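Can you read through this structure? Questions will come right after.
Note that one protein chain is taken out, while the other chains of the complex remain in position.
Right after this comes subunit A.
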Amino acid sequence: MLHMEIKGLSKSFGALRVADGIDLRIQRGEAVGIIGPNGAGKTTFFNLIAGDLFGDAGTVVFKGTDVTGWDARERSRACMARTYQIPQPFHGMTVYENVLVGAVFAGGRSQSQSRQHCEEILQQTHLSEFANTPASSLTLLNRKRLELARALGSSPELLLLDEIAGGLTDAECSDLVKTILDINAHGVTVIWIEHVVHALLEVVNRLVVLNAGSVLRDGEPHRVMRSPDVREIYLGVEPEADGAGS
């Protein structure tokens, strides 16, 4: 079942075209990975999907409804949630309260109804022991976990993850992979931007490569990774080596 359809999505910052007519169809329950070089426009693409930014052209259809003109708040209430590449915790609030915000406002529950829900999420994201500590005192790993926990608080059907594995150790990373697999197994559609490709490949069943604001490749992850233009642009391998040799 089609979950989200993006057509001709474009966005420019001045002369810089950061999204250049992106088309993408996402099925419900899919786990899609997005890779691409720095500055390819991945985060901007998320901002456009989540309603943090409005595009110059193109449409976003979510669950059969055109949500192109909806702002981030309206889209969150339609069950979209995102994490931020640079964690944006509510630092003056406890970890539990951070998760509560989405549960109450995007999820439409009362504070007391949200209690158990938040407790489960904190368990799932290994944050239970920090439930009552202020978010400002968390380590980087736990800040990343909190980004995920907060997004889960709103019970999303579509979850957008922006580089939540960056800077984690291997053990932490495989832990995170397990959590995301678990979330996806519960029917949540996941779109995950990640530079840590090996972690990504453990989760996704489809890989999209963005380059200079447009989709370069889209398909089965291992095939996409093997294609020469991806190796050239994303990993900067063979052709460059050839050029250096001649």
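Convention: a residue touches a chain if its C-beta (ideal position, glycine included) is under 8 Å from a C-beta of that chain, and two chains touch if they have at least 3 such contacts; residues count from 1.
The rule is simple: contacts and distances are computed from a predicted model.
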item: Name under which UniProt lists the unshown chain, selected from "Branched-chain amino acid transport system permease protein", "Catalase-related peroxidase", "Ferredoxin" or "Cytochrome b"; value: "Branched-chain amino acid transport system permease protein"
item: Identified contact with the non-displayed chain, of A:7, A:115 or A:231; value: A:115
item: Contact residue for the chain not shown (choose from A:14, A:92 or A:187); value: A:92
item: Those residues of subunit A which, in the complete complex, touch the missing chain; value: 50-52, 63-65, 71-73, 75-79, 81-82, 84, 88-94, 96-98, 100-102, 104-108, 110-113, 115, 118-119, 122, 131-132, 150, 153-154
